[in-house]
Structure formats: structure tokens, C-alpha cells
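A protein chain is absent from this complex, but the other protein chains hold their places.
Here is chain A:
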Amino acid sequence: MHPKGDGTTDRPVLVGVEDSSNPLIVLRRTAFPTPGDDGPAFPVAAKAALMGWADEKNLGQDPELVAQVARRRSHALAALEKAGKTVRRVDLTPEWRLAVGLGERANAHEVGLALHGCYGWPQIPGSTLKGATAQWAWEEQVDRDDPESVQRFLDVFGAPLPDWKEEQRRKENGKEDQKGKAAGQEQAEAAERRSAARGRVRFLDALPSGGKVTVTADVMTPHVKPYRDALMSDKAKPEELVPPAEHHQPVPVSFLTVSGGTFTADLVADDTGTADLACAWLKAAVDDIGVGAKTSAGYGYLTANDHRR
């Protein structure tokens, strides 16, 4: 597999990939370095070829396999319902573009996107959906002075493990002022500290459903790169900072987004109450605060609808 100009256009293309090639290889296991004076360089053409393939072939989604996997997922949820769980399914459609997993740059060309661990298709990880929903609910729905309201939140999401650093600090502080403290008071404080608890709702990874999702190569063009690089670097001394100026070359950076199609998010809960609550919160959260990166630039907002069976 190597990039080359195909003669008719200037656009470099990948040779040896197919419609059903797995992005876990194409995006994550390939590099086209050229030796340079300061170590290997990664040519712009190679990344352009990768992005071109991803865009054109929608990251290798095979429509037949997408449908088969979706059918098996429905079957799995039916089995969970039969075993006494409550299932809620929500179709998520990007309002514009979606960029989840930009930071997961597990490849030489630094293309980041959340990919399914076997098929390599774009997905929205369950952890992303759970995190965004929890954030929105905590901000918008929970009255922190009302224990019942907090408990409703904890029923859905669980409570995090106690912070061990905090525990350590308490212990150390405790040694100093232990003399003045009655044993009863100590116990009351311990009881107030929330213990870890498991959430009662499972947020499954959302996969493409109802056909493949559309993958679009996108680009951003940061200006004054040397200035920002220096700002980000720990080593730069104030006097070495490069002042921002318009003579710096703007450098386009391409990345992948999902711009169309539908993912189905599946929630599996222990009871109907938490299922309905989690479902309503998820629908509101993905529309209101969005998921993934660049939400302040309009990426990541989703339209949520009940999944039609």
C-alpha cells in the first residue's frame, strides 16, 4: 500500500485498499515516512491520500455487515429485556458534523477518530455518551441541596470511587486534630462521605444503524503557529516567545468527522424509572451540550429520536 498520483488528477490515492478495508489498519497501522535531515518526515500527500480514502469509502463500512451487526444488537437487547432489564434505544443524527476521539491519534499521521475495536467503523463510545449526559444532568437537573434529587442522579450514573488523595489528606489532617474530636463526630463525618456505587444504567457504544454513516474530511487552519507552539511548550522562556504576526504561514490541519447517517445509542437499565430518566437526559444532553470535540465551533450536536423498531 503506498500513495501515488494516478495521472488523471493531482490528488494522491492509496493503492491496495478496498471498500471493505479496516480503518484499524489503514488509519492506525500505516505510515509513509520519507527520510529527512531531522529524522523521518511525513509527507502531506500521504495524509491527503488517507483522508481521501476515509472520505470516499466512509471508513470502509460494509453496508451488509453494518446491517447484520445492527440486527444482532437488536437481538441482544431483546435477550436483555427477557432477562428483566429495561431497554431504551435512541437514534442520534449529527445536526452538522461530529468529531469524537480527535485526541486518539494512534497513528503516525495524527488522525484521531473514535473507531470500533473490531470493525473499525466510526462509533460514539458509551463512555462519551455517559459522560456528556452526566455533565448535563448535574448542571441542569440536579438540585444539590436536595438529597432526593442527588440520589436520582446517583441511581443513574453511580458515584465515583472516593478520591484516594483526598482520603490520604484527611487521614493526615486527622492525626493532628484527633485529640479534640469526639469518636461520634468522626463517625458521622465518615458516613457523610459518599461511598462508591455502581450506576444502574449501562450506556452501550453507539454503532451506525440503518446503513453507513457519512465520513467527511474536514480542515482547520490555525494562524500564527510558532507563537502558539511556544505558548504551549513548557520550555519557552518569556523572552523567547515569538510574537504573533500575520507573516506566519497558516498551516491547514485535516481531520475526520461524521457528517450524516444515524448512530443508535442503547441504554440498558435495571428498572423503568431510571431507564426513562437516563433516556430523557441523554436526548436533552446531546442536543444541548453535544458530544466530542469542538462543540464551541458547532461540532457534536445531535438530534435524538426514539429508535423505530
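Of note:
Criterion: a residue touches a chain if its C-beta (ideal position, glycine included) is under 8 Å from a C-beta of that chain, and two chains touch if they have at least 3 such contacts; residues count from 1.
Just so it is clear, contacts and distances are computed from a predicted model.
Only one chain is not pictured, and the protein name UniProt records for it, out of "Anaerobic dimethyl sulfoxide reductase subunit C", "CRISPR-associated protein Cmr4", "Sugar ABC transporter permease" or "Monooxygenase", is "CRISPR-associated protein Cmr4".
The chain not shown here is touched by just one of A:Leu80, A:Ala108, A:Val242 or A:Ala280, and that residue is A:Leu80.
From the options A:Gly120, A:Pro208 or A:Gly261, the residue with contact to the unseen chain in the full assembly is A:Gly120. Within the set A:Thr34, A:Gln68, A:Ser149 or A:Ser233, the residue that contacts the chain not displayed is A:Gln68. Taking the whole complex into account, chain A touches the unshown chain at residues 1, 16-18, 20-22, 24-26, 29, 60, 62, 64-65, 68, 71-73, 75-76, 79-80, 83-84, 103-104, 106, 116-120, 125-127, 130-131, 135, 157-158, 198-199, 201-205, 266, 268.
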